[in-house]
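A single protein chain has been omitted; all remaining protein chains appear in their positions.
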Amino acid sequence: MTSPLLQVRNMSHDFGGLRAVSDYNLEMGSGQIRGLIGPNGAGKTTVFNLIAGMYKPSEGEIFLEGVKIDGLPPHLIAARGVGRTFQNLLLWRHMTVLDHVKMARYSKIRYGLFGAFFGTPGRNREEAEIEEMAVSLLERMGIRHLADQVVLNLPYGAQRRVEIARALATEPRILLLDEPTAGMNPEELAQIMEIIRRVHGEFGLSILLIEHRMKVVMELCTTIQTLDFGSVIAEGTPEEIQNNPRVIDAYLGREGAV
Amino acid sequence: MVYFLQNLVNALQWGSFYALIALGYSMVYSILMLFNFAHGDIFMVGAYIGFGVSTALIALASMGVVAMPNWLILVMTILFSMFLTSFVGVIVERVAYRPLRNAPRASAAITGLMIGIILETGNLALMGARRISFPSLIATATYDIGGVFVTNKKIMIVVVSLLLALALHQFVRRTKWGMAIRAMAFDSAVVPLMGVPLNRMIALTFAVGSALAAAAGILFGIAYPVLDPYMGILFGWKAFVAAILGGRGSVMGATLAGFLLGFTEIFVAMIFPSTLRDLIAYSIILLILTFRPHGFFGEPYSARLRL
Partner (left out) sequence: MIRKIIASYSRVPLLGWLLGALAAVALERLAGAPIANFLGLQKIPVLFGLSDMIKSPVRIPNVIGYLLIVYAIPAAVVPRICISPANGIAALLLRYPMAISAAVHLGLLYAILHVWSGISDYRVLVLRLTLIAVMLTLSLNVVNGYMGEFSCSHPGFMALGAYCASVLTIGLFGDPEFFGVASLPEPLGPFLFPAVLILGGLLASVGALFVAVPSFRTRGDYLAIISLAFLFIVKSLIENLEFVHGSRGLSDQPDWAGLPTVFIWTILCIWSINNFVRSTIGKALNAVRDNEMAADAMTVDTRRTKMAAFLFAAFWAGIAGGLFAHVMRYVNPGNFGIQNLAEVLAMVYFGGLNSVYGSIVGAVSISLLGEALRPLEIFKWIIIPLLLILVMIFRPTGLIAFRDLDVANLLKPKRQPGGEA
């Protein structure tokens, strides 16, 4: 039996007096696509932030490939293989598309400050390798022609692809996608879903997906967790979740109350 | 002990200047997330305007045009100068900061710095390099309280400062303009949507801050009658530090921090040779900021002076 890729055990987190996440558990093997759904404010992005290391969990533990990662600084967790995108597209306004993807190679760089200041042959060689890798990644995302554009100027759909390409450049073992289809029209939606499938297939990644659109979650994910007020209220296949009364209650109940 | 109390009195006076100037910085920062580097020079402008107003009033009084006892001249000087200087502040905002409302805040900060330099140089050009003496409006009366010598001037300065700070506090808490200013401190984007005229409120904030700085300038002129165009640099930058120490958006915080800075400087000078004053005072402040960067009251400054 292979050890799971990502294992989260009894994770809880408090913000001041508020318990944002309560006793969250997750076991993901390699090559899986799983979904995380729930009403707004349920704590889904917080779970991502905890796994990726933006916060250290108040309680619980996180293991990546058997190694404990909770408490490590986020850049180290990312270097170990946890890639992510952000709900609000946290791109770097003044940088080009190519630079975004190159930047994600930071942890793989060996040349250090000396090479950076003095332009050693080793650094030049590595920079060339990084550029080559970045260009090929952009090619696979279908945005190679935008390489020298400053991201500020791009349409939303292209920006999303840049974000995904950037996350992929970190060579993740698991990819946390936070509402990748937010704000997209049906055509862009289909394209992004296709990209997610390809990324899963070609790169062999595990994917944990936060989504609001049921169609996306149902089609892409093999298992889904539903979060409400920080706790997992249901876990199962898309069919099971769709018919789960607690899930329906969590979504509709909220509307009903309003 | 007497020595200590004597210095306490001096520290209260010294701190009053910092407090009044810090309040202006703090108010502008709260709503615009911007450090108005011209503010220290507005303090200087206020002092000079006070000089002008008081000299004019004294001349008028001595010519018999109006009959005015000295204390009345003083009060009118303060009020009138505060009023005039508030216009200077509003003009600065209109000319330098409003065009840069959507620009990176660092650019606006630099603009403020340049305006300050222009104010200093302009003053130098107009009045020449000679030092100006603030007219003496109060006969100094010294009271001996158990060995501690307190002048009436010192008492007046501290009292006036505290009154002004209190007035500001009431203004911010009780009036509708104050409420608008506090709202802008939280979220300036939403406020115009609520029907509050944003530009007018910002102008008001600058006006009030400048008026307070002017008051500080005149009080300073009364305590230390020699004015020079660069006096703003001395106080301005230090009061800026006090504003940060006080925490964002807090009248009480800025006031307390101003007094704290005054206390620190005076007491450091009391214990150590006076040349070490800046060195030790700022090292202390550096330490405070290292361990309690959020300042004392108000919210932590949470955005960066960024592009």
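As written, the chain order gives the labels A and B, with residue 1 at the start of each chain.
Criterion: a contact is a pair of C-beta atoms (placed from the backbone, for glycine too) under 8 Å apart; a residue touches a chain by one contact, two chains touch by 3 or more.
These figures come from a predicted structure and were not determined experimentally.
Taking every chain of the complex into account, the omitted one touches A, B. Remark: the omitted chain is touched by one listed residue; of B:35, B:48 or B:220 this is B:35. Residue A:91 is the one among A:91, A:177, A:232 or A:250 that touches the chain missing from this view.
When you scan B:71, B:149, B:186 or B:237 for touch with the missing chain, the hit is B:237.
Of the residues in subunit B, those that touch the hidden partner chain are 35, 96, 99-100, 103-104, 106-111, 113-115, 117-118, 120-122, 124-125, 233, 237, 240-241, 244, 273, 275-279, 282-283, 285-286, 289-290, 293, 300-307. Where subunit A meets the missing chain, the touching residues are 52-54, 73-75, 78-79, 83-84, 86, 90-95, 99, 102-107, 109, 111-113, 115-119, 123, 127, 130, 166-167, 169-170.
In this section, only the chains that are shown with their structure count from here on.
The distance from the centre of subunit A to the centre of subunit B, with each centre set as the mean of the Cα atoms, comes to 50 Å.
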